[in-house]
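One protein chain omitted, others in place.
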Amino acid sequence: MLQLRADVTPQQIKDVESAIRELGLRSQLVIGETAATLQVIGDETDKDLHVLAGMQGVEKVTPVNAPYKLVSRRLHPEYGLNGHTKVVNVAGVEIGGTSLVVMGGPCAVYNRQQVLETARAAKEAGARIMRGGAYKPRSSPHSFQGLGKAGLEMLMEAKQETGLPVVTEVLDPRHVELVAQYADMFQIGTRNAQNFELLREVGRSRMPVLLKRGFAATLEEWLCAAEYIASEGNMNIVLCERGMKTPFQSSENGRFNFDIQAIPAVKALTYLPVIADPSHSTGKRALVTPIALAAVAAGTHGLILDIRREADGPIIEYVKDGVAMKTAYCDYEQALTPKELETLAVAAKAVHTAMHTPV
Amino acid sequence: MLQLRADVTPQQIKDVESAIRELGLRSQLVIGETAATLQVIGDETDKDLHVLAGMQGVEKVTPVNAPYKLVSRRLHPEYGLNGHTKVVNVAGVEIGGTSLVVMGGPCAVYNRQQVLETARAAKEAGARIMRGGAYKPRSSPHSFQGLGKAGLEMLMEAKQETGLPVVTEVLDPRHVELVAQYADMFQIGTRNAQNFELLREVGRSRMPVLLKRGFAATLEEWLCAAEYIASEGNMNIVLCERGMKTPFQSSENGRFNFDIQAIPAVKALTYLPVIADPSHSTGKRALVTPIALAAVAAGTHGLILDIRREADGPIIEYVKDGVAMKTAYCDYEQALTPKELETLAVAAKAVHTAMHTPV
Amino acid sequence: MLQLRADVTPQQIKDVESAIRELGLRSQLVIGETAATLQVIGDETDKDLHVLAGMQGVEKVTPVNAPYKLVSRRLHPEYGLNGHTKVVNVAGVEIGGTSLVVMGGPCAVYNRQQVLETARAAKEAGARIMRGGAYKPRSSPHSFQGLGKAGLEMLMEAKQETGLPVVTEVLDPRHVELVAQYADMFQIGTRNAQNFELLREVGRSRMPVLLKRGFAATLEEWLCAAEYIASEGNMNIVLCERGMKTPFQSSENGRFNFDIQAIPAVKALTYLPVIADPSHSTGKRALVTPIALAAVAAGTHGLILDIRREADGPIIEYVKDGVAMKTAYCDYEQALTPKELETLAVAAKAVHTAMHTPV
Partner (left out) sequence: MLQLRADVTPQQIKDVESAIRELGLRSQLVIGETAATLQVIGDETDKDLHVLAGMQGVEKVTPVNAPYKLVSRRLHPEYGLNGHTKVVNVAGVEIGGTSLVVMGGPCAVYNRQQVLETARAAKEAGARIMRGGAYKPRSSPHSFQGLGKAGLEMLMEAKQETGLPVVTEVLDPRHVELVAQYADMFQIGTRNAQNFELLREVGRSRMPVLLKRGFAATLEEWLCAAEYIASEGNMNIVLCERGMKTPFQSSENGRFNFDIQAIPAVKALTYLPVIADPSHSTGKRALVTPIALAAVAAGTHGLILDIRREADGPIIEYVKDGVAMKTAYCDYEQALTPKELETLAVAAKAVHTAMHTPV
């Protein structure tokens, strides 16, 4: 980390960046409220950064040997040790700080009517960002894999009607450009938590990224995934806890175990905002609401929830290559109805208010 | 399960119990609000309980093949499917229903002054039951093992002064009788979650039992442990979630991972009340308060917290066999100061109120 | 699954394939020793495959609802229930059946001399396939990421000199074509165990694939990953167990826990061969040899091992963009010296012989 002088000039910065490149490293300029720093990207082993200390515009050189630097709270004192977070702006909706953002929508996009109706219902029930999957990472290749571009178009239509920004998953670095044309926020799913090439590719965009924690990722591995995105220049990252794979999953206790400790723990390690997905962690409607409220009490900045229409049953229709198909509604058991979402949103607000009311 | 007729006589019950014994089984009478049942204890394999259907006083015979029956919500319709819980009375303090009980005290008892001062402080900060360990199960035999009977006497003195009922751990079936003379509630610790002989022994008492979940126990294994207590006739059981051993423990994320889903999930399976121990799950002061509040939002009936005096340092004194000793304060990193407990208690009450206020 | 008649004609097969496509599904022809089948790929929900039963050339239609079909032993009776495996040919080296193949090489490729010398040493010590990483998936973006194409060229040179076929990791679907020009076998690493787009892309090649088990993958998830490759037509798959993430990792017990049960268990579920990677599971030289021998005794078809030169130290040199760099030798602690590999290979052969000698 190179702290720059208050009167550093653009040319001086260029010279320092160039000197860093000559060492085989890269750098990223971070302009804070009171000062600017150059964070060094790459392996500092055997590099003596102190040779840069004499360069014009350089205030101080601090070699940092850490797996993540750009997203570290400790290395960004401008956010304070337990304090403020970055606020990520998703097409006008702000995530971070002291607000609580509810996101909702269908797990997967199947047909135009389903998406439009679910989006309207989600909005009415209090959601401010719409979720929906056009590319679906399914354990088996024999399961429904999403509608791809056709699904993105349906999401776009729902967005134009409701005004809700859209978050949708991207699975393949080759799809990043296309998805960026339709969505307002990339989602990186739990199965791609260490798909580093994909992380790099969304890092080359400037569109916000919702980064789910790998279901078997430690906090450090999660933050390193964020660091991959940041190392390409995209700092618009929102973390999302979505449950761990443990020996204690069961039909009663859910598909995964929501790691409630991760919320305060990761907030102490990074200044990025963190939201909670109680739908995919629990996999079970009856558990979604209590876990959502618990996440609010633990300090989450938002909730992302699977929603389905009241009338949806476990089988749903879609069209693929012109053929009418039916398939099992993905993650049906965990989707809330709009009415349930509304009740949850009201309760979440009450808990959030109780948390932020001075005594 | 044998449902008894409304006009069943004591003699008829005795006759049925005797017939059950002749089958090599035992039974337990449960008198509900509207009816009485005899739950069959033991292995029903190859037993035709229907032979009892013709006996006087028997309304209906329903063979049940389940690992736990006595503590099952499904088999106790008097509590409703998602509804009421048993209320367990601990020397006047009621746990269960819609109240929220805060328990606090030192992890371990070291000396008279420490116990008295911590108890007073805990009471002032809002605790209604005092915790404190006289027998300590430590991973290593070289660690401080507790003061035993001398510690129980100190707890008794603190109880007499403050009026707070005492919950304390019992480790050995041979100590149950002694501990019962001093305490108001047994604690069964996580390491004894499948110490079936100890569970049976506290089941033979009628004193309430705080049953911690094993750190590697499924919900079913936890409820089977409760069933061991119940099968000896003691139904005064309070469950306590205290964290799972997962691959995701770390110095940042805590010693164990609090299983927030367990709270609503176990409440659907049993009518017993369930409380939360955020101190031992997190092992870290900074995580205790957010996890405690999350547990309240998820529906816990109580909190149990490690407290230490403001001035306590990481080393503390005690006397053993007349020799003055010093030792590391057990679980020092996770103990709240009285001031922190007070802040937590106020916030917990606010969240609890938000949860129970109709909208 | 459609069993075809013995006298089915190519045109009849085409007609059936076309009819399957009209149902919105795909198919794959599998020609066994005594008969041919068409396996249906895709979601059979709501599809009545029996309409195909009347078509010419179709012997029998059996709808199959399973997460994996193409790689399932149960659905491929030609391999027998506990019996034979597919033999995968890697540039002349056969994996599967009753042989035991040792693969070895450096974890990562750093420079020409290192690769050549390690390859020679590995060959002399008994390795028949060379491993080596040109693209390295590292938890942190600040760690050495591999030499990419330059590394592939070094591997090619080592192959030309030693005659050993090369297995190397591919991380990005966009690199598949390039890697195929240099390597004889793709490696899919544990972090990409559910990178479905990458799996599909190597499935479109016909080059053999070494598919590592995800460190948090169940056997079913692992076989579903293989199914993604197979569903694109590439059946040349070798599975590789490489350790689970559990709560019991420790500096003494290794970075991951090798799942010895997975070897016989997965062999009962699939006819694909399965090899063992004791280097990455244990992360520790002292554990590599006993775990390798255990894997042989449990029935593995091969071993893949990290090797380094005798003289290699924990820091190694490479050149990046013309700049001379030094970095920590990746996974240094787990790499065997050639001498250790030789001793292991001899012991492995002795155990393998003992296993296959009739008593």
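As written, the chain order gives the labels A, B and C, with residue 1 at the start of each chain.
To be clear about the criterion, contacts are C-beta pairs under 8 Å (C-beta built on N, C-alpha and C of every residue); 3 or more make two chains touch, one makes a residue touch a chain.
Only a predicted model underlies this, so the values are computations on that prediction, with no experimental measurement involved.
Checked against the full complex, the one of B:S143, B:S251 or B:T357 touching the unshown chain is B:S143. Within the full complex, the residue among C:T45, C:T218 or C:T337 touching the omitted chain is C:T218. Within the full complex, the residue among B:E161, B:E197 or B:E310 touching the omitted chain is B:E197. Touching residues on chain B toward the chain that is not drawn are 22-24, 41-46, 66-69, 137-144, 171-174, 191-192, 194-198, 200, 214-216, 220-221, 224, 227-228, 231, 245, 315, 320-321, 323-328. Seen across the whole complex, the unshown chain contacts chain C at 216-220, 244, 246-248, 250, 252-254, 257-266, 268-269, 281-282, 286-287, 290-291, 293-299, 346-347, 350-351, 353-355, 357, 359. Along chain A, the points of touch with the absent chain fall at residues 245-247, 249.
The rule is simple: only the chains that are shown with their structure count from here on.
Overall, the chain located most centrally, as judged by its C-alpha mean against the mean of all protein C-alpha atoms, is A. Homomeric contact chain A/chain C is classed as same-residue, with over half of its interface positions used by both copies. Among the remaining chains, the Cα-based centre furthest from that of chain C is the centre of B. For this pair, chain B with chain C, the centres built from the Cα atoms lie 49 Å apart. In terms of their C-alpha centroids, the spacing between chain A and chain B amounts to 38 Å.
Shared interface positions of chain A, i.e. residues touching 2 or more other chains, are given as 216, 220.
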